[in-house]
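Apart from one protein chain that is not included, each protein chain of the complex appears where it belongs.
Chain lettering (A and B) follows the sequence in which the chains are written, and residue indices restart at 1 in each chain.
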Amino acid sequence: MEPEEVGTFISGKNVDLLPGDNLEHINLYAKWDNDQETRHYARNIFPTTLEDYKKWIEEEKTGTPSQLNFEIYHKGDKKIIGYVGFNHINWSDRNANIGMVIGEPEYRNKDLGTEAAALIIEYGFNELNMFKIGCGMFEVNVGSWKVAEKLGMQREMIYKEQAWVDGKYVDDYKYCIFLDEWKEKRKKLL
Amino acid sequence: MKEKLSSEETKPKEYIAYPFIEGENVELCPTNLDHVKLYTKWVNDSKARIYARNNRPHTVEDITKWYEPSESRGLSKYVTFEIWHKKDKIPIGTCGYGRINWIDRNANIFMSIGVPEYWNKNLGTEASRLLIDYGFKELNFHKIYAGIFEPNIGSWSVAEKDGFILEGVQKKSIFINGEYVDARSYRMLKKDWLKNHH
Partner (left out) sequence: MTEDKPIVFIRGENVSLVPLNMNHVEQYTAWQNDVRVRVYDRNAEPITVERIKKYIEPKDEGAKKEITMEIWHNKDKKAIGSCGFFNIRWFERICFMGLKIGEPEYWRQAHATEATSLLIDYGFKELNFYKIYAYIFTPNVASWKCAEKNGLTREAVLKKDIYINGKYEDTFVYSLLKEDWFKKRK
């Protein structure tokens, strides 16, 4: 698949962000969201079918979007390796949450997630006029909060015993970064 | 000879509220679409809505949609009650649980007294206590949480009195009255409730 088909929305060094919610790739999304290892800390507890994705993507959306999704495209290998997006966008408060999945296991632990997240945070502050961007993950999902810290985010909340994972209650962490903090951090990351 | 029944006694009983949970001064009843105009008024009220985060106007049709029985047969993500004042026989607010997660067994508690004359009378505290007991005893929750904005001291003082523990504060999360304010997060785990309960 060539990005020329849908256009490169945001260009990075090793990865680009392409428009998400692509009906032609729902088999990829379904594979990642169902895969036991990939979904382990992603909170996908129910099996999802291709029909589910068709329905979500085709559903008529009205009003300002509460989420914006992108595909992560590996420039060198010319393939889609995951997705990243904003959810719970609150336009009056100018804040939003980031969600990200590197679906193809060979591309994990290579700082590609950090790069993709940096691109979307830059987009959020620079183009969407955000004030505060956050992201949440389970305490056991160490990989995720290490990425958040690499991006200069601060842990602002610990929700105790918030989620049932692997047969027990675990805490949920919330990280965040403000516009002025990002203005400093981006110099080193982008 | 049997006494003739008075007209008062033979008048068919008017059902105006169906108490689901009984308290001392208030009752929690199912929401009543006959009162939808009242609910809409409370949701839009300029004073009450600031800390309830209703920054868009809602019409009666919008509110009716909230409370209409849904077509789905599954369990809802929310449970809503009308707060009914027993003595004065009128609805004075709404309360309930939202964002119910049946797997993590937690939910967001909300409570709002819509009629200003009934503020500062501890009725909110009473309704919350009934609602919290219901959450742990009947809905089998593991954790109840509440998000309250920093300036809304009335609300979070009640939460702390009820036994909620401050989990943390998210700085500059919400834009209210022209400025960013902090948001407090409170929690009550079932084990904390059990300690207070006995």
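Definition applied: contacts are C-beta pairs under 8 Å (C-beta built on N, C-alpha and C of every residue); 3 or more make two chains touch, one makes a residue touch a chain.
None of the values given here were measured: they were computed from a predicted structure.
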Residue in contact with the excluded chain [from A:Lys55, A:Lys110 or A:Arg155]: A:Lys55
Contact set of chain A toward the excluded chain (per top definition): 27, 30-31, 34-36, 45-52, 55, 164-167
In chain B, positions touching the absent partner: 70-77, 100, 102-105, 138-140
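Just so we're on the same page, only the chains that are shown with their structure count from here on.
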Whole-Å separation of chain centres (CA-atom averages), chain A against chain B: 34
Chain A contact footprint on chain B (complex, rising order): 55, 103-106, 142-143, 145, 167-175, 180, 185, 187, 189
Complex interface listing, chain A residues touching chain B: 45, 92-95, 131-132, 156-164, 169, 174, 176, 178
